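Yeah, one chain of the complex is gone here, protein chain that is, but the others are all in their spots.
A and B are the chain letters, set down in written order, and residue numbers restart from 1 in every chain.
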Amino acid sequence: MLKLTGLSKRYDTGDLALNDINLTVPAGQVMALIGPSGAGKSTLIRCVNRLVEPSTGSIELDGQDITRARGARLRQARRQIGMIFQNYALVERLSVMENVLSGRLAYVGFWRSFLRQFPSSDIQQAFNLLERVGLQTMFDKRGDALSGGQKQRVGIARALMQNPKLLLVDEPTASLDPKTSRQIMRLICELCREQQLAAIINIHDVVLAQQFVDRVVGLRGGELVFDGDPKDLSPEILTSIYGEEDWSVADDNHEEADAPATASVDIAGAHP
Amino acid sequence: MSAADTGNEPLPSLEQQRIAQAREGRWRPLPLIRSRHWRWIINLSVLLYVVLAWLSVDVNWSRVAQGMERGQAFVASFLQPDFTSRGGEILTGLWESLTMTFTATVIGVALAIPVGLGAARNIAPLPVYFVCRGIIAVSRTFQEIIIAILFVTMFGFGPLAGVITLAFATIGFMAKLLAEDIEDTQKEPLEAIRATGGGWLQWINYAVQPQVMPRLIGLSLYRLDINFRESAVIGIVGAGGIGATLNTSINRYDYDTSAAILLLIIVIVLMSEYLSGYVRKWTQ
Partner (left out) sequence: MPVKHVNNVPVWQRREPLKQYAIWAGWMLGGMLFLLCWKVISDNTIWEFMNDAGTQAGSLIGRMIPPDWSITGSLMLPLWDTINIATVGTALGILIAFPLAFLAARNTTPHPALRAVALAIIVSSRSINALIWAMLLVTIVGPGIFAGMLAIALRSIGFVGKLLYEAIEEIHPTPVEALSSTGAARTQVLAYAVWPQIMPAFAGISVYRWDINIREATTLGLVGAGGIGLQMNAAINNLAWAQVATVFVLIFATVIVSEWVSAKVRHAVI
């Protein structure tokens, strides 16, 4: 569904952030993108929806080349790609409902959106999504009155309002506590499965990634160094991605973390 | 316990109503002003004001139509400003404006510092506070041009009246901002240094000055800029500077000279803005 061919990006500063990336993401696949800081993960997913202009190579979405798309065609392409940000990127002075509905902007005209006259089906969808992420009673609150986890839920609802085919997720949990991180990650992955969405998730927490995703891609210095099943991530491979480190502790953690985590989720589930 | 048990259901709260409506796909953003009453009152009074204000303007359209030609001439004169035919007057006027600006800013800032200290509630005794606030209020209320008229009457025509005018205006401007700055300074250093038992001047020198100094410099430069612009105005009433020349040229419809003067003012303001940005970076 998404096909990147020979994608490279050199910033004006001269940094070669991506070097000849070839990557295909089939429909409905949830993929984690891991790699050390500065590896080019953010650059990669920002190239996909053209927040960053790639230097060379091509991006195909559903067989359409969108590498050089402009104007209405670019907006049409972006409409099909939802994005979730590390720092939530909500408009803090708008209400939760307005933030969620803003995911729908590409579907309504300017005056309708300006006067907040969204079609009633959109409002219903927004409400259902808010219910799905557990914020149905908060839609009148302002964005800056929410906690980090709640903001991220709004961010997720906004992205899904676009009815996207592909979700780009840039470190969704990096500013959240461990428990909220798991909840958010689970929510994203569940929603992707429910709606048959493909997703590229940038994430630093390898253990968390392994638990939820179908496929892991490792990036280092702008180059693809691993592409495979989450189970295949051995200490050797982690070393090849991140550099020399004693990974055994992480492995231990992995074993321990699993059990209490499930418990904590149960507790969370018991809450209304 | 619940309302359903007792049989008579209470009215659902606004929040529940909105949730139920949103579930059905009906939603409007919360209005800025909650009370419907007040919304009406405010809307109506705005409307009323617009009508009243409209009635108070009587535009003499035939006069405007006549003037359009002059308006075009004025705009066109910016493309062919005439610097030379009144070059001498422009030059002396500008030079006088610049010297007035600098002198007045220096004097004004120097006087604004004690007034500003006196107008800061956290360091000044109450009687001093009221006197200084009074000075600030008077100086800020009356435009430079009004003050200039008074000083010209007292001191006669010439740049001295202008310098005093600008200095007086500077006092109000700087002292107010300075006082607010001092009132906003962190309390801890103030108290810590007071606790060491130094004199009042020492206290100001060590505790207050370091905290407000960078902004004081920035504001002085900003005021220099304002004073220059004002110096182009007060000449109209005889207080020296480029204003007199500008006034004459406009009244004679000699727009080419007016445009030349205005362009010079714009360029000098631009330069001073650029310079003050540079100095501010340097002092930080």
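Just so we're on the same page, contacts are C-beta pairs under 8 Å (C-beta built on N, C-alpha and C of every residue); 3 or more make two chains touch, one makes a residue touch a chain.
As the structure is a prediction and not an experimental result, all values here were calculated from the model.
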| item | value |
| --- | --- |
| Candidate in contact with the missing chain, chosen from B:Phe102, B:Tyr129 or B:Tyr222 | B:Phe102 |
| Among A:Ala39, A:Leu61 or A:Ile81, the residue in touch with the chain that has been omitted | A:Ile81 |
| Full-complex contact with the absent chain, from B:Ala20, B:Ile41, B:Met213 or B:Ile266 | B:Ile266 |
| Residues of chain B in contact with the chain not shown | 49, 53, 56-60, 63-64, 66-68, 70-71, 74, 95-96, 98-100, 102-103, 106, 137-138, 140-143, 145-146, 149-150, 153-160, 163, 229-230, 232-233, 236-237, 240, 246-247, 250-251, 253, 258, 262, 265-266, 269-270 |
| For chain A, residues in touch with the removed chain | 49, 51, 74-83, 85, 87, 89-94, 98, 102-106, 110, 113-114, 155, 158-159, 162, 168 |
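Everything that follows uses one rule, which is that only the chains that are shown with their structure count from here on.
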| item | value |
| --- | --- |
| Separation of mean Cα positions, chain B and chain A [Å, integer] | 47 |
| Touching residues on chain A, where the partner in the complex is chain B | 95, 97-98, 116, 118, 120-124, 126-127, 136-137, 139-140 |
| Touching residues on chain B, where the partner in the complex is chain A | 15, 18-19, 22-30 |
